[in-house]
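Up next, chain A:
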Amino acid sequence: MRVGLFATCLGDTLFPDAVKATAVLLARLGHDVVFPPGQTCCGQMHVNTGYQREPVPLVRGFAEQFGDPSIEAVVMPSGSCAGSVRHQHGIVAERYGDAALRAGVAAVRTKTYELSEFLVDVAGTTDVGAYFPHRVTYHPTCHSLRMLRVGEKPLRLLRAVEAIDLVELPEADACCGFGGTFAVKNAETSAAMLADKMRHVTGTGADVCTAGDSSCLMHIGGGLSRIEAGTRTLHLAQILASTRTHPYVLPDDTDQLEAATR
Partner candidate 1 sequence: MSPRTSQADAPARTTYLGMPTVPPRSPYGTGNLRGDRKFPRAAHDELRNDQLRRNLGKATHTIRAKRLAVTGELPDWEALRDAGSAIKTDTMNRLPELLEQLEAKVTEAGGTVHWARDGAEANDIVTRLVQQTGSDEVIKVKSMATQEIGLNEHLAEQGIKAHETDLAELIVQLADDKPSHILVPAIHRNRDEIREIFRDRIPGVDPDLDSVPAHLAAAARAYLREKFLTTPVAVSGANFGIAETGTLSVVESEGNGRMCLTLPDTLITVMGIEKILPRFADLEVFLQLLPRSSTGERMNPYTSMWTGVTPGDGPQNFHLVLLDNGRTAALADKIGRQALNCIRCSACLNVCPVYERAGGHAYGSTYPGPIGAVLTPQLAGMDVSSDDPNSSLPYASTLCGACYDACPVKIDIPSLLVELRHQHTEAAGTTAEQLAMKAAAAVMGRPGVYRAAQKASGLGRALAGRDGRISHLPPPFNGWSDTRDTPAPPKQTFRAWLASEEGAKTMRAAAKEGREALRTTTAEEGARGRSAGAHAEDAAGSRADGDVHDEEEQ
Partner candidate 2 sequence: MTAPTTAREAILARIRDAQALAPAEEVTIPRAYRTGRTLPTDELLELLTDRLVDYKAEVHACPAADTAQVLAAVLRDHGARRIGVPPSLDPSWLTAYDGEVRRDSADVPAPELDALDGVVTASAVTCAETGTIFLDASPDQGRRALTLVPDLHVCVVDRSTVEAGVPETVARLAPTRPTTLISGPSATSDIELERVEGVHGPRTLVVVIRTDA
């Protein structure tokens, strides 16, 4: 399939490795990956913070960048950005857009997928040929779980990974406390939620806590880093893109320092 890759602003700028893994994985599965270069941000942060006029150009930009009918699916390594495109772009277009924007949004919305949805529902695969010999626990991010209803899809993909030691995360469906600007406006309540999430994550003894959203992982990972926990965060795409020939190497502590400053 001809797949339009949306990197998301966070992924493009702060977590490029997750997007690289997504691109490589899709190409490796035989998809024709295109990256419309004018793409930037879906506008989710604006809408979720109460701003609907300001993101109109972003919504328009997204619809234009991915409007090309030869793009059969728009795929992104983020449940919340996919949720924004599918659920919020219509609201913005309806209220502050014109007829062309409404039509553009409607056309793009129906072919937009979060990575695991695309792999399982559209590409019809659960075994992507990945190899990841580490203990992993999965945090289902709220928007993947309750906005997109990805359900078991990410877990089905993970269970098919060779050599993985997948352990269940207690109270997995509880929010990590990120919530975009919530973590800034209500930092203390957010921190209380994060503390519980970290307790459950570290309790699994996992090497890696994974999820389908770099934003939630940034939150959980930021907390784990602060408490010097042994568990690190890694995007689902990076596990799925790890193979026997090109394995993802978990850095030990020294390497981690180097990797971070690389």
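Criterion applied: all candidates are chains of the complex that A comes from, given by their letters.
Quick note on the criterion: contacts are C-beta pairs under 8 Å (C-beta built on N, C-alpha and C of every residue); 3 or more make two chains touch, one makes a residue touch a chain; residues count from 1.
This one's a predicted model, so the numbers in the text were calculated from it and none came from an experiment.
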item	value
Single touching candidate for chain A, where 1 or 2 all sit in one complex	1
Complex contact set, residues of chain A against candidate 1	1-2, 7, 9, 11-14, 16-17, 19-20, 23-25, 27-35, 37-41, 43, 45-52, 54-55, 57-58, 61, 87-88, 91, 129, 142-143, 145-147, 173-175, 177-195, 218-219, 221-223, 225-226, 257, 259-262
